[in-house]
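Heads up, one of the protein chains got dropped from this complex, but the rest are sitting where they should.
Here is chain A:
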Amino acid sequence: MKLRRRKEPKRLMPIRDLKDPGSGVFTRRALLLMAAQTAALGVLGRRLYDLQIRDGDHFAKLADNNRISKRLLAPPRGLIVDRYGVAIAANKTNWRALLLPEETTDVQGTIDRFSTLVPLDERDRARVAREMRHKRKFVPVMLRDFLSWDDMARIELNSPGLPGVLIDVGTTRFYPYGSLLAHTVGYVAPPNEQDVAKSALLALPGMRMGRAGVEQSQDDLLRGESGSVQMEVNAVGRVMAELDRVEGTPGDQISLSLDVGLQRAVLGRIGDQVASAVVMDCRNGEVVAMVSNPSFDPSLFDSGVSRTQWAEWTSNERTPLINKAVAGVYPPGSTFKPAVAMAALSSGAISATDRFFCPGHFDMGGARFHCWAKYGHGSLDLHQALKFSCDVYFYEVAHRIGMEKIAESAHAFGLGTELGIELPHQREGLIPTPEWRRRHGHHWNGGDTVVSGIGQGFVQVTPLQLATYTSRIATGRAVEPHLVRAVNGSVGAKAEPTNWPALDMDPKFLDALRGGMFAVVNEPHGTAPKARLDIPGVQMAGKTGSAQVRRVSRALRESGHFNSASLPWEYRPHALFICFAPFDAPRYAVSVVIEHGNAGADAAAPLARDIMTDALTRDPVNHRIPPGQTVADAE
């Protein structure tokens, strides 16, 4: 073989072998194939040039879009403080134990060992198992939050036996006053899918959304602006490196007009009655206290309310979740009478000195409407009619002027209208009119006007509307109730009384109403002598109301055994009282509604008096004043 190798000249192509007839064809065709192969790979090389060089910049940009992920950073939620700077909604650091499933080989074993140090209940375990099924292995799962120092010390000490467990700090919303301010301040909860679809910021872990009260209405201010961090991620979204970071702006601090101390005093005075009370600065409409009892613990919503707790709340006839001050509607009863009187005076149908005779009942079209005083009040003018709260006088007046005039006046006082307060879910109440009745397919009877004259029938108002109404009577200004006093320390224009326009009512008529209300409390035989203030030189004007929730049958009334206090609780009349003080320089207006509290004079009036006394004697110096503000500023 070696010999032959030497003989054979070195050349690329063999000489055409005549003995092998296919070889020539083969060589030609093989060369053709080689050319085709070279050309094909050449075309690919050309395509590679197009992709890498010609369109390289375009693809490089796409590659960066792939790998750089911009993530938003959750900003801290703004604080909510009361008028003296006392924090009523704050952020609490929350130490929590997280489990990184990919760093432990035995997830269940780690969880079991962890639970010997910090107990986990069935609900925690179920939640952990659920989250682990839905999350990727490198996304931490929360085992327990709100760890104490002791818990953390135990975890740290045993960390070698707890692979994948790490301690992390987050924030949760914290309400130091709990149920005291739950209805007004509201609460936060994790956003749902529709919210997240509206704002990418809400998709961030730890973001909460206001779900009720000021937390909800001021959510945009409280939320703040997100920061961002640019990260390099891989195809499954795992963070490989942080490239850039911009911190977010915290949410605004909201100062409410509420006074936590007064709020607490009002709630303490209400005790366990199902009631609502509103204390308003009648000069500018600031709500200083707003109580709705019973209440609930708002912090439960942050982590999720249990089903049993929710069922208990929603089935409770005392409706703890509803803010009765703005969403509870009640017939105003006799507290409605000043509005009717104003309608009558403004329309010119009567004057304050016109007298009517009350025989104890009012007959119209074969129907008889009773006065609360069985044997009547005799002859009385407006002043006396308000003082004694005579029903027949107002039946007569209402019948004369008609429902439209009454509704007009009531609306001007804020009754049956939507008020501008910064609270969601408020109800409008209702001042019925013939037109409204027709819209719902019924006739308006003369009797409907008559019963509306004493705030019964279809008339429905909220305690906040009553307080607004009282403030407007007291000051003659169209003040609107509001809760937000300042944002980030700058007090809004609403705080200045002179910014509120005067009501389109004759001051003489307003004086007549105030005089009647003064008589209710301070003159002999007024309906609310128990509401008299025990402060020297300060007097209060008010109006009682007892609103029937059930029609009293004639048989029962005539039997003489009618005593509403002996009725079952849910059939007893609501007790109402509205008042303002000091009479000569009105400062506060108070409205109190006690559900099924029976007589306004006995149940509501003393309560309102105590609240008013507290409000008037409360010394702002006793409150913590935020730095940089004087007592006068805080006031």
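As a convention for this text, a residue touches a chain if its C-beta (ideal position, glycine included) is under 8 Å from a C-beta of that chain, and two chains touch if they have at least 3 such contacts; residues count from 1.
We adopt the following convention: contacts and distances are computed from a predicted model.
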Report summary line: Should one name the undisplayed chain from "Sugar ABC transporter permease", "Peptidoglycan glycosyltransferase MrdB", "NAD(P) transhydrogenase subunit beta" or "Membrane protein YedE/YeeE" using UniProt, the answer is "Peptidoglycan glycosyltransferase MrdB"
Report task. From the listed residues A:116, A:234 or A:249, report the one that touches the chain absent from this view. Result -> A:234
Report summary line: Note that chain A touches the absent chain at residues 1-2, 4-5, 8, 12-14, 17, 19-23, 25-27, 29-31, 33-34, 37-38, 40-41, 44-45, 47-49, 51-53, 55-56, 58-60, 62-63, 66-67, 232-236, 240
